[in-house]
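Dropping the structure in here first, questions after.
All protein chains but one are shown in place.
Going in written order, the chains are labelled A, B and C, and every chain counts its residues from 1.
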Amino acid sequence: RGKLFLIAGPCVLEGESHARGLAEAVQKIAAEVGIPYCFKASYDKANRTSIKSFRGPGLVEGTRILRAIAKDTGLPVLTDVHTPEDCARLSDAVGDVELMMQIPAFLCRQTDLLIAAAETGRAINVKKGQFVAPGDMRHAVQKVRDSGNERVSLCERGASFGYNNLVVDMRALPIMREFAPVIFDGTHAVQTPSAGNGVSGGQPEFIPVLARAAVAAGVDGVFLEVHDNPAEAKSDGANALRLDRLKGVLEELVAVHEVVGRY
Amino acid sequence: RGKLFLIAGPCVLEGESHARGLAEAVQKIAAEVGIPYCFKASYDKANRTSIKSFRGPGLVEGTRILRAIAKDTGLPVLTDVHTPEDCARLSDAVGDVELMMQIPAFLCRQTDLLIAAAETGRAINVKKGQFVAPGDMRHAVQKVRDSGNERVSLCERGASFGYNNLVVDMRALPIMREFAPVIFDGTHAVQTPSAGNGVSGGQPEFIPVLARAAVAAGVDGVFLEVHDNPAEAKSDGANALRLDRLKGVLEELVAVHEVVGRY
Amino acid sequence: RGKLFLIAGPCVLEGESHARGLAEAVQKIAAEVGIPYCFKASYDKANRTSIKSFRGPGLVEGTRILRAIAKDTGLPVLTDVHTPEDCARLSDAVGDVELMMQIPAFLCRQTDLLIAAAETGRAINVKKGQFVAPGDMRHAVQKVRDSGNERVSLCERGASFGYNNLVVDMRALPIMREFAPVIFDGTHAVQTPSAGNGVSGGQPEFIPVLARAAVAAGVDGVFLEVHDNPAEAKSDGANALRLDRLKGVLEELVAVHEVVGRY
Partner (left out) sequence: RGKLFLIAGPCVLEGESHARGLAEAVQKIAAEVGIPYCFKASYDKANRTSIKSFRGPGLVEGTRILRAIAKDTGLPVLTDVHTPEDCARLSDAVGDVELMMQIPAFLCRQTDLLIAAAETGRAINVKKGQFVAPGDMRHAVQKVRDSGNERVSLCERGASFGYNNLVVDMRALPIMREFAPVIFDGTHAVQTPSAGNGVSGGQPEFIPVLARAAVAAGVDGVFLEVHDNPAEAKSDGANALRLDRLKGVLEELVAVHEVVGRY
């Protein structure tokens, strides 16, 4: 069991200076806590509940920002893709920056997307669909591996539990770790999908609880959307972790991870 | 409340003569039962559990077959799309044939796909995601309408109920009918997702029960995947309705629909 | 497939004259619609969410009222039991009145209660627990039969679906009918458990939809809690059917049942 790593950043790129500020702030915290860090931000929110919601700067401008931040901070970056065509374009655009390509949960069974992402040779993080049993994620992993890419991880972000609610089944973590490294997404796991009027709600008060539980159950990394001002975030602010709470949460997670690693 | 209509055909195009045979057989049955009929078949199964599963003839060959069948039988056809790029290509390829474009359940929140489909001007059938509350489908409808297309229907095919199982919540039908006409998919509703070793299972014995219940609850149309030999079907055979059972099921559905319409 | 029968009445006995009034009103409607009718009322609501809620007149006074109504109207009556001790007491108290003894959903696995109820020789209606798979109700039936009582029916009233919500899985009806006659409880199925502040809410607008669907799927009887003034009902008013809507609903159910029986 290696070191716990962190993937964190805003849900969507809200602008270069905002993203850069968050990346640097989280980088500093991660260094203080002593864990590897990958900056996360989406350039396009392709499945917003409402057609009127903010979607982001798009692939071209988005990858320019991601690349600039990665170059200046030395951080690897993660962003998600939505169509097979995006994959090579994104990979080419970020160039020599270390990029993790993420498959959104709703798209985790789209074979062409998985193959196109895999064929870029980038590390691939596949989010488990809210409608998928953990054991079935072996097939997503296999689609990536059969495309010649061994760098694949899986990400837990909750399962459908009735309407407009998700539940994290901690059994999913060891089940999926039999196939690939597992990352726990502590912020989407507390989403209450579409519970508002065309906007997903959230329960950020449960982020530390679920993240602690997941790390104790056993994961390789943690994914957290953070924002300096969730109330003003342009996407998913309802379930983001406040930046000023991040350090406390991480210290606790690292301590739990260390204890669990001992046994 | 108008006449109940039928959308039916094989899950995937297995070849022109097979598809044509099914289309003609169902057309005959629909005429005998007295209901409007739209032929259904997919040219690409883009989200099979396993990368090794049969996917179909692809867009080019698939649309050729669909167009040929539509031309010869005079039937409208339905098929599904998976990326925004597919939509115009598909619409152009089928030309003057009456086409209903279907948004798969997993993709029902992909804004670009909904818009691209809507912009073809074709009738759009959006399947409700297994992870979506019925009331939230208003947003999918709105995405189509905001793109200038009023011909949109919604399709119920079950909601996630624990792992590897779906449940049809009949309340979803009247809820969604407040937004758009509603079609009940009686064959995917009896799927047991990925319950096999990388292959979805099914409970076709419950198709008549669920379809009767849905028609009694109130729907505008029924969607049924039929196959002359489900055991040999190249996709989703486990939950297909046997062709030789179709007529009996439809007679019952028409009778129930008539009774319900009276009140 | 026989005639559809009706079990209906107030959730709880609110007083003799009120109960009698409802019994007579429903008896008249059932006669007009042409279906057998069994009066239903509880003498004790033993599992109210809150300790402060109204519970009913208790076994002694309750059975007095039930017996009086049964004697005067000639109707069979149904009421529920909560402890093994209640069963014989209840059976003795109602004497020569035709009584159906109901096992509440939460208690459907309490072996001693099932045995004690069975041993009275009365007809037993076992509600399926919200936490029980339909196929597992065979064991409840077996507990009654092994106690020497063949008069046992099962009742569907919804399954847990996330928190504070139930879903009716129509597959449950044919599954359970393999073991025993099946009754559909259209009013508890629309309950939203404890969704209020210590009080269960409800969606009575879905009673006709779900009842039609269930009858179309195939059931032997329908259970409906009715009230002349749901807003003032002392228990479960939130999901009761208004008395003045009963006739319309029943006419529709009878018509659907007739159609289904034909096939």
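Here, contacts are C-beta pairs under 8 Å (C-beta built on N, C-alpha and C of every residue); 3 or more make two chains touch, one makes a residue touch a chain.
Note that the coordinates shown come from a computational prediction; the quantities given were computed from them, not determined experimentally.
Student: Can you pull out the displayed chains that the omitted chain is in contact with?
Tutor: Across the whole assembly, the hidden chain touches A, B, C.
Student: With the full complex in mind, choose from A:13, A:124 or A:215 the residue touching the hidden chain.
Tutor: Residue touching the absent chain, from the options given: A:215.
Student: For the chain left off this view, which of C:57, C:76, C:129 or C:202 is in contact with it?
Tutor: Considering the complete complex, C:129 is the one touching the chain left out.
Student: So one chain is hidden, and I want to know which residue out of C:55, C:89 or C:151 touches that hidden chain in the complete assembly.
Tutor: Result: among the candidates, C:55 touches the missing chain.
Student: I need the residue numbers on chain A that touch the omitted chain, in ascending order.
Tutor: Residues of chain A in contact with the hidden chain: 159, 161, 167-171, 173-174, 203, 206, 209-210, 212-218, 248, 251-252, 255-256, 258-260, 262-263.
Student: Mind pulling the chain C residues that touch the left-out chain?
Tutor: 46-51, 55, 82-85, 106-107, 109-112, 115, 129-134, 136, 139, 142-143, 146, 159-160, 163-164, 193-194, 198
Student: For review purposes, identify every residue of chain B that touches the missing chain, sorted by number.
Tutor: That gives, for chain B, the contact residues 161-163, 165.
Just so it is clear, only the chains that are shown with their structure count from here on.
Student: Hey, what chains does chain A share as contacts with chain B?
Tutor: Joint contacts, listed by label: C.
Student: Rotation angle, chain A onto chain C: superpose the C-alpha atoms of these two copies and give the value as a multiple of 5 degrees.
Tutor: 180
Student: Taking shared residue numbers divided by all residue numbers at the interface, is the value for chain B and chain C over half (same) or under half (different)?
Tutor: same
Student: What chain sits nearest the middle when you go by CA atom centres?
Tutor: When every chain is reduced to its C-alpha mean, the one closest to the whole-protein mean is B.
Student: Name the chain whose C-alpha centroid is farthest from the C-alpha centroid of chain A.
Tutor: Checked the centroid distances; the maximum from chain A is C.
Student: Just curious, how far off is chain B from chain A if you go by their C-alpha centres, in Å?
Tutor: The separation of the two C-alpha centroids amounts to 33 Å.
Student: For chain B versus chain C, what separation do you get between their C-alpha means, in angstrom?
Tutor: Inter-chain centre distance comes to 37 Å.
Student: Specify, in ascending order, the residues of chain B that touch 2 or more different other chains.
Tutor: Within chain B, residues 159 contact more than one other chain.
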